[in-house]
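Here's the structure, in structure tokens; my notes come after.
Here's a slice of the assembly, chains where they normally sit.
Think of it as A, B and C in the order they're written, each chain with its own count starting at 1.
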């Protein structure tokens, strides 16, 4: 459409229907959102296989339903995060192809099945970190990654983690999820030959400060291949992991 | 060596020079550091092209010199970070192949020149962020990445950043370095089709809290493809970026 | 009353019913609250068109009702902020001229319609920031400003913001509302030729720290035309914006 408008403008100038001054003035008014023209293409990621994402927290069920219906008209995969079971029921009545991950509180609609490639490995320190890990795993999967899971492998029982060394060596990207002291990514980072995305969780109490303690642990890690996302941000970790994985 | 020891042990058992009980007892004593045996291989990254790294901050010149001489005997590339000019002079007298990056305070010895691949793009918000950016750039380069630099492109003058959109679209991984409010990675993340590693810097004053302000900005970014490293940690960002870039 | 008392005092002196010493002594005792006398005139703003304001949070419905009835007797516009729907119902039964803004949780009674002038532009980064933005918008409007709104124009999709550049160029004062990383005001500040009031919101999670993260982002902004109000303080932003706007 924008290209049409631009063609029309140029042809008007060529045909003499608009003079140089008029044409220049109009060109200057073309808005930035004219994506094809201005080359600000935020849909590039989307076109190469990433889903449309709705962050449901803080939105009413009615608002999410409305957004879903708008997205559903296009041929994209859809991922809804931070979605409770009641919201799922409501949306499932609209479209029974929707799939719910109860632990991760995600709803997915994979209209355009994408071949899964590479290997994103999601590891948690404890069982209470699983909801965040599942959000990461579902996100990475619908974004095109093969996903493997190792849960409850915290460093206070280091043998539990070391037993999975083979999986660690073979991963293209690892998502390491931990609450409490958040030491897991440091050990994983030392073992792994690939990038490790550390996710602190709000699992803990007292001086845990709702996740600030493991967040700071991870940011100060001695391992050089660790980067960190916000507390409980399984989605961001899964999305970045899939992007890294897809490069293999 | 360890393999030799293990072979010797097995042959002793086979030959009857040691009985089953003795052999089992000895096997149980084999240390974990026996890397070939226990499969804890932290040198995997190293063997695939990453340098040996020395973090000089907090070490005396004598200590760094000693470490350097030990490393220099092996056929690895070497990277020293947080190194002042006096330290460089001292080491350069030992080995005049050493190269100093004054802004980034890095010393490098690239004994095993590695073909540079892909594209790591390092962007800073201000000129005062350049030291951290150079640490990242040098690290990514010696780890095998082609590196491009865009400096002083902060979001308070958004056109400066948008002018470089083509480079952003072509990068395999971006390192976005910012002090002050740290908003750069959010805008870059929205434009870029690749992973963005955000590096907060300690450049600022007042409620900047020595870098905590941009750190929190980056962790809370709305863009899904952003991960974060510690304040001023150019090395970690450059290392992870090179790892991600190498997957292309 | 106070004026009466003062007249009486002066006349006593004139008539000789009080001598100079007595009169001076009495004058020295006159309380400060005698506003017309002491020239501490906090109603100056009010007289030039600003509403009486009631901050309802932490007050019982009965208390607000009592305050409202006291204010209602005077010929001022009235603004109640942080008011829930039940409170509105209760007050509406008293005076059905009251208008409720559900998103902004404001109740207004514009008894003295004021001509709207200038242009206050309220921009939000996300949809979840709208309640705070509406509080600002309603406040600015009842304080005499024309108000325009641009919602959901966060910097992670910079084209959404740039598309509205014309409105930004024409505003007399801009209120930029953002939770999460709070980067919006920095970009707006760089584009706008007018003062920008930044409002951090409590929308976010984890290291967002209930709004401290975007607050610090905004305080550290590189743009020189930005000032900041408290987290979620849409009222303060709208009030100051109207004051600035009125100077046009």
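The rule is simple: a residue touches a chain if its C-beta (ideal position, glycine included) is under 8 Å from a C-beta of that chain, and two chains touch if they have at least 3 such contacts.
Bear in mind the structure is a predicted one, so any value in this text is a computation, not a measurement.
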Item checked: Overall copies of the shared sequence [whole complex; 3 in view] -> 8
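In this section, only the chains that are shown with their structure count from here on.
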Next item on the list: Would you identify the shape of the chain contact graph, picking one of line, ring, star, complete or other?
Entry: complete
Item checked: Most contacted chain pair (by C-beta pair count) -> B-C
Item checked: Chain located farthest away, centre of subunit C as origin (C-alpha) -> B
Note to self: Please tell me the distance, in whole Å, between the geometric centres of subunit B and subunit C computed from their C-alpha atoms.
What the structure shows: 50
Note to self: Going by the contact rule already set, what residues in subunit A reach two or more other chains?
What the structure shows: 40, 42, 215, 230-231
Next item on the list: Quick one: which bits of subunit B touch subunit A in the complex? Just the residue numbers, please.
Entry: 39-42, 44-45, 48, 53, 162, 165-166, 169, 172, 190-191, 193-195, 197, 215, 219-220, 224-231, 235-237, 239-240, 243-244, 247-248
Item checked: Partner subunit A, residues of subunit C touching it in the complex -> 127-128, 157-160, 162-163, 165, 203, 205-208
Check: So in the complex, which bits of subunit B are touching subunit C?
Finding: 125-126, 154-158, 162, 180-183, 186-187, 189-191, 204, 206-209, 212-214, 216-223
